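Read the structure below first, then the notes.
Here the complex is missing one protein chain, while the rest keep their positions.
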Amino acid sequence: MYDVVIVGAGVSGCAIARELARYDCSVCVVEREEDVCCGTSKANSAIVHAGFDADPGSLMAKLNVEGNRLMYEWAKELNFAVLPIGSLVVCVSEADMAGLEMLYKRGVMNGVPDLRIIDRKELLELEPNVSDTAVAALWAPTGGIVDPFGLTVALAENAAANGVEFRFNAPVSDVRRIDGGFEVVAGDERIAARAVVNAAGVYADELHNCFAGLAGAPDAGQDIPTVSAEPLRIVPRKGEYYLLDTTAGQHVRHTVFMLPTSMGKGVLVSPTVHGNLIVGPTAKDVESKEATNTTAQGLAEVVSKCSLTVKDVPLREVITTFAGLRAHQEKHDFVIGEMEGAPGLFDCAAIESPGLTSAPAIGVMVSGMVARRLQLSHKPEGAFDPTRPGVVNLMATSFDEWDQLCRENPQYGNIICRCCRVSEAQIVDAIHRKPQATSLDAIKRRTSATMGRCQGGFCTPKIMEIIERELGVSADQITKRGPGSELVVGTNKDRITQPAASLKGGEEL
Amino acid sequence: MSKVMEHHGVVIVGGGPAGLAAAIAAYEAGQHDVLVLERDVQLGGILNQCIHNGFGLHTFKEELTGPEYAARFIQKAQELDIACRLGTMVLDISPERVVTTVSAADGIRTIAADAVVLAMGCRERPRGALATPGYRPAGVYSAGTAQRLVNIEGQMPGREVVILGSGDIGLIMARRMTLEGAHVVCVAEVMPYSGGLKRNIVQCLDDFGIPLLLSHTVVDVEGKDRVEAVSIAEVDERMRPIPGTEVRYPCDTLMLSVGLLPENELSRAAGVELSPVTRGPIVDQSLQTSIPGVFACGNVLHVHDLVDFVSQEAAEAGAQAAHFSMAKDAQDGAAERGVPVVATDGVRYTVPSFVDPQKMADKLTVRFRVANEYCDRYVSVYYDDERVQHRKKRVMAPGEMEQVVLKREDLLAREGLAQITVKLEEE
Partner (left out) sequence: MATEIRELICINCPMGCPLTVTLEDGEVVSVTGNTCPRGDAYGRKEVTNPRRIVTTTVPVVGSKTEHMVSVKTKTDIPKDKIFDVVFALKEVKAQAPLEIGDVVLANVAGTGVDVIATKRA
């Protein structure tokens, strides 16, 4: 029996796993997809929010500001990419200045450091491409951008290095009570645990409602934060995005938000840590929790809205469009705590924006609650290694350093992804780290191969060859993102049959 | 890194058809210190995967397949003992023509070149560049990627194939997939005409009864993991999908042949001035870019229709690079750009963009593409306001390159010539 099973290997689940690894306990993360970071965590704005958005006193406000602070700290020990470029909320009408002031005050109440309202002149110095209608902006120097894949993978790798186990392709269908704890039905497996954490993203309501079926009468006076056993409903809120080529990556220097007005909410325009420009998202509630498709209307909305705050966004430099689903909940606050009447069952639900920013703080908070419930003690000094070796980024490597890498491992000299400058060595490294990257998208998230302007056109066959060789699989077993997404379906002529005419005529072959 | 910088007369970036032709021509022009840098482990470039026939009709007066065409140039380069460094990727070219490379064998190397020829070829526009709505599953391939999987790896990308875009690679892949046992459902083309060669429409589609849907585009991609269906709609004259015309085609593969773009990352990094139309370098009569001593040819300069024209153009660039490398006194002067060549009235661009009558050869081929399908139009050349050429063409299409030839004596005879114009006229 594990001490803890965490359902969901998104950024929240991985952060909780990593923080639980500080304690003397056994942890297993179960994930329905083939890799970490496959749901909401992979398709979002990749912003480190400063923390002025959420209502003062909400869990969201607290965890955002704390997560923001931890993000920059963790980046150093876990070696993922985060850039504190700062963010601007642009006000495009004098009539809305009161709204900007209110946002400023809210930020101050939330404890966001160094917030300032700047006038148009100063705004133009910071952001020359801001729209002609911009009158002022809220400047938040602690805002930033992060590699959401790099963050989640780093958390997972550090958790795994400290003893956490991962099960992929294991969708959870039920949780039952057993002696001394719970049984989690995940795929074909039944996994027993003393405590279960629900970090199931857009599916967290289903697991919450399953937990609720196991709840008895609430016990009074416990010191662990609780969540109600009332039914929860998560509404998938779709956000659609444009991602522009690195040639457009300098169009803005900071994350540019629009102050919501009576005209509606704008979209953000921001550089990414990979040097691209991201534009989006829309916000539309949808029925299906699988509806990660882009739509003509959604993409058109992104195009029309981006010009409200930033002029001349070079949208023709688009290299891909994508959509993500936020786990929206009516009350618009995180639902984190132990379920009333069900000690040992923990929710980490409704983690919508700023969930990515909050992830480190969520990890600390949830692991603390679980540790208290299970009376876990910290591992002895030195038994937990908080550091995770980074991955090589040849885009940020000097030619001298690169030359040295080639001498140590000639595979660094074999460029596989020419757009993002990824070598064979980096791909081999990604395949053999724990948890392993075994699909094209898993390798993309770790190395950025296929992420560039040709979108895998040149390197897909080459990466397939490396996967074949390193994992000893055949080409038709290689997937884009797990079972069902095979990249090739057979070999040449394997379905060619004798032409009907020659069968009839019995001609010599 | 090597302490003493390696040095060569002409360094050629790319060992495909353009690079090989440029190398051979540079050698034959007298510069024997030529180095070809090729990132693949073999020479020939994209021709290696273009196994269909139809190459070389102009150059060799016979129909060759891509590998056969490449082999003739590879053999010639070998006979001349031209140095070719394989598995070597160029990372940077400085304005002073210092070339930085990386390879598994040598790590990082820097090479000083008296002249550089850019011959990196082109790349395909990906699906993302179209912002096609829908899911992003496995089974969406650019035609060139699918071509590599089938022709080089022997792997089938899918069984039921819809092709978007009727560029030549798309048409060729329709036939290739059919001959390997797949079913090609249809080819959709957003324009009212095909971007491919007529012979390919006949031999790749008509021969196999594959429908070509002109003025149609893909408006939805279904399937979360692997493509399950695409929806295709008719478009209006402004290429907007017409609501209500959507037809859903079940399939497991969407193949895209929606345009090629010159591979100009290195050119851009070097500071070479690029054309917003071709997205390749702006060049003069010597195929020299805005950086003295840096020349460009083939698909990195502008996307060609026939490899024969790539070879011809590359030979010119190679010879010019050789002359530049050997004429020490001519080096690094401020680039005199000569008389501008203006493309207008249905002519999208010209290569070159500038002509210096003093420096040009007796005859100069100016290549261009037209903006639309035209019947019975005249190709006209004006020297300032005077029309000097007027040639009727029965059919012109954007998919096919056109050319005019300028004579040096004509240009020299017009002192003070300010502009050369190439345009289409109805009469």
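Note that the chains are named A and B in the order they appear, and that numbering of residues resets to 1 at the start of each chain.
FYI, a contact is a pair of C-beta atoms (placed from the backbone, for glycine too) under 8 Å apart; a residue touches a chain by one contact, two chains touch by 3 or more.
Predicted model only: the values in this text are computed from it and were never measured.
Here is the thing to keep in mind: the chain we left out touches A, B in the whole complex. Of B:E38, B:E124 or B:E153, it is B:E153 that touches the chain left out of the display.
Checked against the full complex, the candidates B:E6, B:E28 or B:E68 give a single residue touching the omitted chain, namely B:E68. Residues of chain B in touch with the missing chain: 41-42, 48, 51-53, 57, 63-68, 71, 150-154, 176, 179-180, 197-199, 201-203, 207, 305-306, 394-395, 400. Within the entire complex, the positions of chain A that touch the omitted partner chain are 492-493, 496-499, 501-502, 507-509.
We adopt the following convention: only the chains that are shown with their structure count from here on.
One inter-chain figure worth recording: chain A and chain B are separated by 38 Å, centre to centre, where each centre is the mean of the chain's CA atoms.
Listed in rising order, the residues of chain B touching chain A in the complex are 1, 39, 87, 89, 91, 100, 102-108, 110, 123-124, 126-129, 131, 133-139, 141-142, 144-145, 148-150, 152-159, 180-182, 219-222, 224-226, 241, 252, 265, 268.
For chain A in complex with chain B, the residues that touch the partner chain are 242-243, 247, 290, 292-296, 298-299, 318-322, 399-400, 402-403, 406-407, 410-415, 418-419, 421, 424, 440, 453-458, 460-461, 464-465, 475-476, 479-496.
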